[in-house]
Every structure is written in C-alpha cells, then in structure tokens.
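A single protein chain has been removed from this complex, and every other one stays in its place.
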Amino acid sequence: MGSAEKRSDPGDRAISPAFECRLVTVEFLHKFSRKRIIEDISFLVRSGEFLTIVGPSGTGKTTLLRAMGGLTPTASGSVLVHGKKLDGPPDDVVIVFQDYSNALLQWRTVAANVAFGIERNLDRKEIEQRVHDALALVGLESNAEDYPWQLSGGMQQRVQIARALALRPAVMLMDEPFAALDAMTKASMQDELLRVRDRTGTSFVFITHDIEEAVYLGDRIAVLKGSPGRIEQIFDIGLPAPRDQLSTRQLPKFLEYRYAVHQAIGREHG
Amino acid sequence: MDKGRLIARINWPGTAVLVFVGLAWEAAVRSGLLEYEYLPAPSAIALGWGELAREGILGPDIAHTLISVAIGWAAAMVLGISLGFLLGLSATARRYSLASIEVLRPMPGVAFAPVGLLLFGFSLKTEMVVTILPVLWPVLVNTMGGVTGVHQRLYDVGRTFRLSRKDTILRIILPAAMPPIVVGARISLGLALVLAVVAEMVGNPEGLGYGIVREQQALRPDLMFAYIVTVGFIGIVLNAAMLALAEALFPSFRQLRGAP
Partner (left out) sequence: MRHTRPWQQYFKLGVAALPSAKGLLPLVVLLGAWQLLQTGNSPYFPPPSDWWNGLMLLSKSGRLYPALSATTITLLLGLVLAVAVGTGVGLFIGVFPRLSRAIGPLLEFLRAIPPPAIVPVAILFMGYDERMKLTVVVLAAIWPILLNTSSAAERVHPLLLDVARSFRLSAVDRMRLIILPSVVPAILLGIRVALPVAIVVTLLVEILTSIEGIGALMIGAQRNFQSPQVYGLLVLIGLFGLLVNNIFAVFEAILLRRWPPKTQSENF
C-alpha cells in the first residue's frame, strides 16, 4: 500500500490508475421526483497524482466526493479503486471533510483521534508508530495529548488529515478542506499537503471552488459544471514542482491556466 | 398553507400509535386481558370525568387550583423580576446574596408543607408556603441572568446616544433581558401548577391535587385518572397560553420558539 517515500516513477503512472470513475451518475429521490445531481462523470487518477475538481457551488461536487467515498450509491456507472468496483466505503480510500469540528471526536485526544481508523485492526506498537508518523507528517507531534476543541481551525483540520494518513490510504478524497480557514493558514496547509503527497505517494482528489487553489495544487484539474453536474473539461497542469506560493503564482503559465479554468467554468456562477 | 402541506405536517405515525395504544388499552381491559383491580379503561376514565363535571365537583376544584397557581405565580413574578433586576444591575448586591440563593434553591417545595400546616393549617396560605419559594427561582435567576447578559455592545450604543441611566434601563436593558425573563415566567408557571397540586395533596385538602388523593383513597381509579388527566391538560393549556402571549407581545423573539 502506497507508503512510498518518493513519488512513483512516471512510467508506473500510466499502468496503474489508483482510482477511476466510469460514467458515474447520482440521483436523489425526493418524494415523487427524481433529481439528477451529477451525470456521466468519468476520469481517472493515477498513483501519486493530485487531481483537483473545481466548479461553482450547486454542481454536485460534494455528492461526487461522497459517491467516490462510497457513502452515496450511484444510480449508474461505477467507481473503481485499483480496478475493483466499489460497494460501500473502500479500504484504501479516506475522506477528509470540510467541517473538521464535527468530523473529529471532540472527546478524544488528538492522538486518540488519529488512531481512530486503525485502532481496531492493528496491535498497539504498530498503532503508536503510525500515529506518531502521521502526526509528524502534519507537524502536530507536540499536540498529541490535547483535545481538538483546544486547537485552532487549521490545527483541527491537520488532525483530520493525520487521521486519514494513519490508514496509509492509496487515495485521499478532500472536500474543500481549507475553505473555512483564513488565507495564511490556507496557504501553509496547501504546501503541507503537497509535501505529504511527495513523501507518501498518495493520490489526492481535492475538491474546491477556489480556482487559484485548484491550479496551484493540481497535476490535473477537472472542471465540473452545469445542472446536473458534468465534467466540462480536464486540464493538464504543466507547472514545475515543487510549487511555491509566491513564485509559482506569478508564473505566466499559472495565470494562463487560471484564465482557462475560469473560462471553462463560464459566467453562470452559482 | 395549502391542504397538501398541512396533511404532510401532521405526524401520522405518531397519532396512529397514540390511537392504537388507547384502543389496545380499552380492548385489553374490557376483554379481561388486563385484569387489574385498579386499572380502568380509557372509556371509564372519560365517563368518570364527565361524572365529576356534571356533579359540579370538577369545576370548583379546577378553579381552586388555578387561583392557587395565579397567586403563587403572580407573587413570584413581582418578587422575582424586581429582585432579579436589582441583583442584575448591582454586582455588590449579587456578591452579598448569590450564595444564599444557591443554598435556598435546591429546597424542595414539598418540604415546606409541614411548615405550612404548622402555621396555617388547612388553607390556601399553606399552599402558598409550598409554592412561593420554588416558583420564585426561575423568574429571579432568569431575570438576573438576562440583565447581566445584556451585551456590552448595547451599553456602548446607549453611551453613544448619551442615554440617561433611567432610559438605559427602560430602553436597552429591559427589552434585551425580555427573552430569558419570559422563559423564566413560563417555567415558573408550569412549576406553580405542579406545586399547587403537590400542596393540595399533602397540605390543603382542596382542588385538583386533593381530588387525586381523595379518589385514590376512595378506590375510584377512574375518577383519580380523570383528575390526573385534567392536571396534565391544564398544564398544556397554560404553557400554550404563555407561548401565545409571548408571541403576541414580543413577535420579534424567535428565541422563544424551541424552548422546551
């Protein structure tokens, strides 16, 4: 399972899609009507790749993420992890929610929260090791015995990320995780996330409505648009790595991508 | 609201369960399934209720209890709001009285019944002795809390507009403290009913509380339950009346909705 120390070799990536959506459609039954939220979503995510999904509100981004995470059933189409069809939340995929406050167990310490996903499956030594590694990855080692409600928003979100990382997942699904944070915390969290990806080789599917964030973080960007939501376009982001908040964002290419994505989304912002 | 939505809003499963339980109870008693000497069928309770009403017993009892509730609640409101305001406005007053309030608050009203009997025998005054203290606390504490809880920002507004002390109290503090005061009043009203009933059970043999005990001793469970249902019903009516009054007087207080 993807606990590689470096990003996987580009040759690998073409062979093994970590994650794939094939013509995924999700509908909600409301009393007597059937509403299509998202339709014919298809894309794949390679190992170690960072895919951002961007779109205006109301296009079903959260629904898509929940379908990918196995929390919402699909009306048609399928979601595949390592080539296997999904039915229910899969082992190798973890969701990080936007509302960190209600996604963490406020009555447990940070360390106990991080251990939540693995505590039933592994022995004590292994659990302690993984918790320690995960906390180190997000820089919260000294807060292990604190309670989430004693920490700032950014720190709580990092706890949630650490909890996800402790599982050593192949894919991390993130639902606008930094939307509730202030600009400076957001920027440092973005860089931290990229560092985590570089060190663990995990694939990321990152949902956001912030176009600049999508371009900054992504190897590829999928634009979700319309009602029902459909993938409008997928961009390959050819920006150099490692990304830097100041220099990368000033590159002409960055601005071009930003413009292009903005165009793709169109003028009818929800 | 159109008919469709109204129908959707009624809790059908809930009403069905209620009706079902009532019918099952009735059937069980009639068929002899629930052969319990002191368990009457719902129909018997209803008939008993009618009997009490017809014989002119229920009316005076309800009146007595309501009078007891009214006096106790009114006294508590007057005392509670005035003291609550005083304590809310003066930190010194609070310092020299909070501990006493904390000591007196847990006193159960029923414990005052023997004292009341000692002093006043069987009379309305005994009921008052039982009722007054417990009913005072919710109003007093809520008023005090409401006054101390007035946001600093509002005081700043008052100072910006150069309001006099009197105007500050009347136009800022009083309205701002209203929601908790009204909640306290409502709680006190419910409490006054319970305590009046308790006082009538052990103190003054009159009213609904005494009715319950009297019919229990007379081995008339149908009448006893009829009294109990009446008490419950009055409680609901009083609570609803307070809610309606509060909405009518203070339509802007959305905080009141959803308070238990």
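Here the chain labels run A and B in written order, and each chain numbers its own residues starting at 1.
Keep in mind that, in the parts below, contacts are C-beta pairs under 8 Å (C-beta built on N, C-alpha and C of every residue); 3 or more make two chains touch, one makes a residue touch a chain.
If you're wondering where the values come from, they're calculated on a predicted model, not measured in any experiment.
Peer 1: Which shown chains does the hidden chain touch?
Peer 2: If we consider the entire complex, the absent chain touches A, B.
Peer 1: For the chain left off this view, which of A:P17, A:G69 or A:G218 is in contact with it?
Peer 2: A:G69
Peer 1: Using the definition of touch stated at the top, determine which of B:L163, B:A176, B:V194 or B:L243 touches the missing chain.
Peer 2: Final answer for the missing-chain contact: B:V194.
Peer 1: Taking the entire complex into account, which one of A:V79, A:A103 or A:I127 touches the absent chain?
Peer 2: A:A103
Peer 1: Tell me, which residues in chain A touch the chain that this view leaves out?
Peer 2: Considering the whole complex, chain A reaches the absent chain at 66, 69-71, 88-89, 94-95, 97, 99, 102-103, 105-108, 116-117, 120, 146-147, 149-150.
Peer 1: Going by the touch rule given at the top, which residues of chain B touch the chain that is not shown?
Peer 2: Touch with the absent chain occurs at residues 11, 13-18, 21, 36, 38-39, 94-104, 106-115, 117-119, 138, 141-142, 145, 180, 183-184, 187, 193-194, 197-198, 201-202, 209, 212-213, 215-216, 219, 221, 224-225, 228-229, 231-233, 235-236, 259.
Throughout what follows, only the chains that are shown with their structure count from here on.
Peer 1: Centre to centre, by mean C-alpha position, how many angstrom separate chain A and chain B?
Peer 2: It comes to 53 Å between the two C-alpha centres.
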